[in-house]
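The other protein chains are all here in position, but one chain of the complex has been omitted.
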Amino acid sequence: MSNLKTVGQSVLRQDSWDKVTGKALFANDFSMKGELHIKLVFAGRPHARIISIDTTKALEQPGVVAIFTGKDVPHNLYGLIKADQPVLCEDKVRFTGDQVCAVVAETIAQAEKAAKLVEIDYQDLPVITDPQSATKPGAELVHENKPNNIAHKVQLRRGDVQSAFAEAEIIIEREYHTPMQEHAYLEPEAGVGYIDEEGRVTVRTAGQSTHDDQRQIAQALGLPLDQIRVIYGAIGGAFGGREDISVQIVLALAAWKLQRPVKLAWSREESISGHGKRHAITLRHKWGARKDGTLIAAQVEAISDAGAYLSTSGDVIDNFRFSAIGPYQIPNVKVDAAAIFTNNVPGGAFRGFGSPQTAFAAELQIEHLAEELGIDPTALRLKNCLVEHALLPTQSEIPGVVSLPLLLETLAEKVDNHQADDLEAAGKTRSSSKHKKRGTGIAIGLKNSGFSFGFPEGSDAKVILHGDAEIERAELYTAAADVGQGVHSALAQIAAEVLGIPISKIELVTSDTAVIGDSGPASASRLTIFAGYAVQQAAEQALENFKAENRPAVGGGRWDAPPTEKPDPETGACFNSLSYAYGAQAVEVEVDTETGEIKILKITAVHDPGKAINPQQVIGQIQGSLVQAQGWALTENFIIEEGYVKSDKLSTYLIPTVMDVAIETESILVERPDTFGPFGVRGIGEIAFVCFAPAIISAVHDATGVWFDHLPLLPEQVAAALHAGSKQ
Amino acid sequence: MQEFELHSPKTLTEAYDFLEKKGGKIIAGGTDVIPQLANGRFRTELLVDISYLSELSYIKQEGELIHIGGLTNYSLMINSTLLQTSAPLLVEAAASVGAVQTQNRGTLAGNLGNASPAGDMLPPLLALDAVVTLTNRNGERQVPLAEFLLGPGKTALSQGEIIHHVSFNTLDPETRSTFIKAGNRKGMAISVVNTAVLLLIDSSESVKDIRISLGAVAPTPIRCPKAEAVLLGKKITQDLLEESAAVAAAECSPISDLRASADYRRHAAEVLVKRGIQQCLNSETGEGS
Partner (left out) sequence: MTKRSINLKINGKEYDLESKPNNTLLNLLRDELGLTGSKDGCQEGECGTCTVLLDGQPVNSCLTLAAQCDGREVVTIEGIAKNGKLHPVQQAFVETGAVQCGYCTPGMILSSVALLETNLTPSDAEIRTALAGNLCRCTGYNKIIEAVEQAAQVLQDE
């Protein structure tokens, strides 16, 4: 391990040359000769029964080749976890982004014109917008077979919270609200469908798992899996938002029915209204502690807005079993969480998968407790945070190397030094007026890697070695989706390390179901670990075969991860996850107490990647996560009124620009190789998002003395709260 | 994008003739019109592209007057040494519009013609008492900017007319000025409120000239005559300054929209006007802001 040659190096990404020259082909950059164009007819209304669909006029338009409706889809339901969403709605629409018809024409202009002439007669239904009232008796049902609009419920019981609360010397009880978040990946959904040279229905698009897409297309079209092929080119960001199907099934359907290439590209507005969002969640927390700060009980109730379809809403709250109380040891825990159907845009996967929401509440609970008890928040965290062999709320021991206390101590040292520096520099470098107040806040967090809770986990990979006496080149086959995080380079580094060859000899063959087995999705901070293990195994086998004089020398196949456990339905007890990433962050903000504007001045982010396969890319993940979390916390105001998305443009949904981000961001890697993961690697894709929002809230409190319990902190709301505070 | 016919006159005369006979929506840089055509918020059958009339791109001084041609883009205004010295608040405003890409395309006439309540060039030009010169085949007419702006997207421009240029008087060299905007983001911000303040103080330290304007707080950007009156002829004290800002806020009639509530706009207007005056005072005494 100490003589690593490629792993641990900031190897330049293999995809960057094509990306800086414009050669990289993203989903909408790829065209086929003679391709037809699809324009979708979206519902455009949040809840309605479809009385009739009349395509007569539209079909008469010049250039129109076909118009597909739900009747054309053999099995008209799909879903990543459970098939509950129509490919094309037939009898009912449940959110504005539901798809009703696919108009196919020779040109996109013809398709767009004809799409406007499709006549759909709707009978509007009462619109369910609020998960709190959606469960009340008599509320309109989004899905007729889901009483009280309950999509999923989860509970956890550890110890006896009632007795513990009776014993507690202090109780903190508060409610928190976290908003929806739009992924705003810069590439809107697009793709091409065609019949390949072997007669397979093929979709070339951008997603997070070629094989999840393939499975859902095959199921909807009623075709065998091997008759469907999914290929990814360059992918313009994902962040969880491409886990669910968008254009894939419609493209496959049209290509299959028409036996011609077809193209479909969503506009930005269609993208924002059409794909799932980070769940808006209301969290009610009651924590009990002793006067010395020892946490003894926590009760959490959470209501999540699942939106119109299940997507991964159930899995997001399943994770609350271990994440609801943040990275703390609490012997008595009671968690009740529910995901509720509404007519809003579905909630789905987004970087952190529920953990940013739970961390937001848990970290602020700790801050309130520290304030009430007069204990330093860092000390209070150190007293209660997870350490090695500690028990999680699932009553299983946290596995591996638990570096959280070390990260927090490292951070605390840094922040103390900074503050000393700042005092010295005050007045010299940083101007400040009486209306600009500064404060610092910290937060810590954990994020599991891999699916967890008994879901089979693992990955395929294949390595083929060519050469005579020496390896001249190595083909590495992986379906791992490089959504921008750089996983292809990381996997190539792992292969090169095992094979003992320079990375330039690795040839990547990626993301094509026709030639590569399933690696599982680019999600849950899992690929470098789980696809990494499969690549390591494939490379080791290939190397053995190479040494045994087999030419070409092949290795690979399935690598299965050790199992995790399904939770006990009553108590939630189980061994839930194999691996965790940890983080500790500090942020210094400046609040304009009159306008309410918040400026991020400096960020210190301390993380443990276990072993940084590629330090440059690890830091890229941290920096990107921080700014995305800053957007969630400060500027990204997802507005949905009566089911209609109002912030459906990048001019109304404001992600941070380069002018908005901190002048100074320090990312500190503290590498403590984990006991699980190739080379001790941990998943780093999400953790830096998890801690940041609560750190900002604490910093704003430090600056102004006002606590916020919701996001985003728009200038308007900050100004109003400070104004109200100053009147008291 | 929707279909339309496009005419691109190469001379002003050709433009006047065409506009008078056929009408059509005028487009120059396209930064406001194209997105509206693309998403269907605005529909037209005919677009008249005047972007080739390069003779309308200039910034020049004639005697006491400064003229800015209608097709002068934001980048030219930002980099104009004449404006930097004689009307720095216009430079500040131009630099706050969109980003480099839009500053290279968007024009002054576009900002005027679009007549957005939040248009960033408008409060400074109102404060400068700017006059808009509209021309057609028969000649020209001068319209004070305050009379040119009639409401959101509505102007005094008649069919056949072009926004030829905008003029304003040079200022007393002792005049201090500032432009400030509040937005929901620091980069590419659309103003939630913007303000321009001009201040001239005489040798006896009393206010000789004060002009305060606000944007995004009414159907059109407004001047605040009552707030100006609070200070005119007086020596500015903290109390008077705050009173003037409060009066300015009371002169607003803002709406609530996706970007902010009416209440916040009124509040921010008061804060920005107060800061605008303060900044002018500070810059005069050389304290910096």
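We call the chains A and B, going by the order they appear; numbering starts again at 1 in every chain.
Note that contacts are C-beta pairs under 8 Å (C-beta built on N, C-alpha and C of every residue); 3 or more make two chains touch, one makes a residue touch a chain.
Note that the coordinates shown come from a computational prediction; the quantities given were computed from them, not determined experimentally.
Note that of A:Val127, A:Ala218 or A:Ala234, the residue touching the chain absent from this view is A:Ala234.
Shown as candidates are A:Leu4, A:Leu25 or A:Ile81; the residue that touches the absent chain is A:Leu25. Which of A:Arg13, A:Lys92 or A:His152 touches the hidden chain is settled by the complete complex: it is A:Arg13. Of the options B:Gly153, B:Gly187 or B:Pro219, the residue whose C-beta touches the omitted chain is B:Gly187. Panel shows chain B; residues 1-6, 8, 27, 29-31, 34-35, 37-39, 47, 49, 51-52, 75, 98-102, 104-105, 187-188 of it touch the chain omitted from the view.
Along chain A, the points of touch with the absent chain fall at residues 10, 12-13, 15-26, 28-29, 31, 183-188, 234-239, 265, 267-268, 483-486, 616-617, 619-620, 623-628, 649-651, 655, 657-659, 661, 663, 665.
Assume only the chains that are shown with their structure count from here on.
If you average the Cα atoms of chain A and of chain B, the two centres end up 43 Å apart.
Across the complex, chain A is touched by residues 3, 39, 99, 182, 184-188, 190, 192, 258-261, 263-264, 267-268, 271-272 of chain B.
Interface residues of chain A facing chain B in the complex, by the touch rule stated above, are 109, 269, 594-595, 597, 599, 635, 637, 639, 646-647, 651-652, 654, 656-660, 714-716, 719-720, 723.
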